[in-house]
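Take a look at the following structure, please.
Here the complex is missing one protein chain, while the rest keep their positions.
Letters are used for the chains, namely A and B, taken in the order the chains are written, and counting of residues starts over at 1 for each.
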Amino acid sequence: MSKYTPVIGLEIHVELKTKSKMFCQCDADFFDKEPNTNTCPVCLGMPGALPVPNRTAVEWAIKIGQALGCAINKQSKFDRKHYFYPDLPKAYQISQYDEPLAEHGTFEIQNPKTETSKKIGITRVHLEEDTGKLTHTGKDTLVDFNRSSVPLVEIVTEPDFDNAEDVKIFLEELHTIIRYLDVSDANMEEGSMRMEPNISLSIISNKEERMKNLPNYKVEVKNINSFNFAKKAIDFELIRQTKLLDKGETPPQETRGYDDKKGITFSQRSKEEAQDYRYFPEPDIPPMVFVDHEIEDLRKTLPELPHQKVARYIKDYDLKYADAFILTRRMKTAQFFDSIISDKTLQNIDILVKSKNIQNAVANAIINKRIPTSISQEEFLKEFIALHKPIEVDSEKLTQVIDGVIAQYANQVEQYKGGKVGLIGFFIGQVMKEMKGQADPQEVHKILLAKLQ
Amino acid sequence: MSKTVDLTKEDILHIAKLANLPISENDIEKYQKDLSETISYVENLDELDISKTKASSHTTDLQNVYFEDGTEETRKLTQKQATQNAKNIKNGQFVVKRLI
């Protein structure tokens, strides 16, 4: 039992797939374009250029906030965040400081294996612009601004995580939600979702106390490109920090990079001196003011979210948690399931299912890929019904076939009678094969038992 | 009461670092004097009662100004236009001394 409890908070950036960039009308899709061919005076930070915000980006950021249970601020604005770096053309990033679009959310993560849930606090959700891309080669660093000013939504969680597995679950759930909202590809490998954990260890075991007295250091880890690496990086970091603390040393407050080949984190730069970003309100962009009905109208456009679907499937259809979870990983699949379930023909038809109920049977068919979901609703229903049609058994033929199998496999029958009771399965199999599946295996079993007495 | 601001040499060097400005040793004293003078002047704002006043970051009453999502070619720059004013270009990219 470790004497330390991990204290982990996450900072996640999601690249929105709007048509145009955050503050100009260049294409937000910069993938695979020749360097610096997707820029304009605004995103290149030319003298005299001015930003104008993309309405859709604002709406989508609000929706992400709503999906994470946040309150939407009726007054919001952009601020300038200053620092010098070659990939930041204006030497400030237009971001949000003290009046973000969304704040104070709570999100429940479910562990599908243990079927337990935990609440994670969402500190804030805000909108900002992306930077250019750097390539380091030889003695130079090259800069390409095609990506400059693409909209980014930043999500910050409270340091509520105390293990790496929960972080992985959260990231996967967040990815699913964002795909449901259809606002981003949220792909960590491609960079449309980026994540940096802040990690420290506390000696306080009580959660409330621990949150009131956070450790006096934290380590930020960068360059994590997948959910799996996130877990690995955090686990590595926790071990590294434990070793230092055991020696009586406080881990230095710093930024570390993750090397996925070596499976380690390594020191990048000291976070000792916190950056002074000199935030002030963006004078080039008037404030954003929202009225209640606008916020409500946006909320109404949210689809039923994965965790809501899971809860509904369990409650209304008595589905197993694990099955509900699988069905809801992609919204398309869940929607397909929903449409099948609510189909009138299915509700009226008289078929026999082995599962608890029809809904479970449909779930089963989808999850075990017995019927593909790539076909149309009608075709799926046809196949489903066919699958569960009560089988018309020709009892005369069945008796014949059973007798035939007993005769054919006389040796095995001898062995069966001699004690190898497991062979009954073999006989059933042979009968079913002969009958081309057109029999009820349980019925066959019964008859065989009687005949082989 | 006027509180004379005493900006130290370290303060000036720190500000210059934040501002990414190269300043020479000789100028430091001048900056100390200039900044302190200006700051003393603006202390006159303390004479006013602003306890109940809201801050104005704009003089207009504008709110909610956006453009509708959608690409436009009108302002798009070619690679040549984007890079034509730079002193150091390689394969269409801007060049700086290696950072990492």
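Here is the rule we go by: a contact is a pair of C-beta atoms (placed from the backbone, for glycine too) under 8 Å apart; a residue touches a chain by one contact, two chains touch by 3 or more.
Note that contacts and distances are computed from a predicted model.
Hidden chain, UniProt protein name from the list "Glutamyl-tRNA(Gln) amidotransferase subunit A", "ATP-dependent DNA helicase RecQ", "Hydrogenase maturation protease" or "Heme ABC transporter ATP-binding protein": "Glutamyl-tRNA(Gln) amidotransferase subunit A". By the touch criterion stated above, the residues of chain A touching the omitted chain are 40-41, 44-53, 80, 82, 84, 86, 89-92, 143, 145, 276, 278-280, 283-286.
Where chain B meets the omitted chain, the residues involved are 7, 11-12, 15-16, 18-23, 27, 31, 34-35, 37-39, 41-42, 44-46, 48, 50, 53-60, 62, 65, 67, 75, 77, 81-87, 94, 96.
What we mean here is this: only the chains that are shown with their structure count from here on.
Taking each chain's centre as the mean of its C-alpha atoms, chain A lies 40 Å from chain B. Per the touch definition, chain A reaches chain B in the complex via residues 18-20, 24-27, 34-42, 44, 52-58, 77, 84, 86, 91, 134-145, 276, 278, 280-281, 283, 285-289. Those residues of chain B that touch chain A in the shared complex are 18, 20, 57-58, 60, 62-72, 74-79, 82-83, 90-100.
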